[in-house]
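Note that one protein chain is taken out, while the other chains of the complex remain in position.
Showing chain A:
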């Protein structure tokens, strides 16, 4: 079990959260006609073996969206922020 330190609720088991994937992908603007940008947004993933910035939503807690920085090889969590505060 991962233990995620929610900045709002404190340390909680990860099954209180919903995973929502890579937080480093950039969503193109709605009116962006660039096919390549949309293709990359929907499909291309860096999939690092190592540090990965990823979204988790605390659905069974404060319902905030978080950005968690986690090592995919060891599961060590390096940082947790509110997604809204994340400077990307």
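By definition in this document, a contact is a pair of C-beta atoms (placed from the backbone, for glycine too) under 8 Å apart; a residue touches a chain by one contact, two chains touch by 3 or more; residues count from 1.
Here, contacts and distances are computed from a predicted model.
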Protein name as given in UniProt for the chain not displayed, "Sarcosine oxidase subunit beta", "Proline/glycine betaine ABC transporter permease ProW", "2Fe-2S iron-sulfur cluster-binding protein" or "Aldehyde dehydrogenase": "Sarcosine oxidase subunit beta"
Touching residues (missing chain, whole complex) on chain A: 1-2, 13-15, 19, 21-22, 35, 39-40, 42-49, 52, 54, 70, 72-75
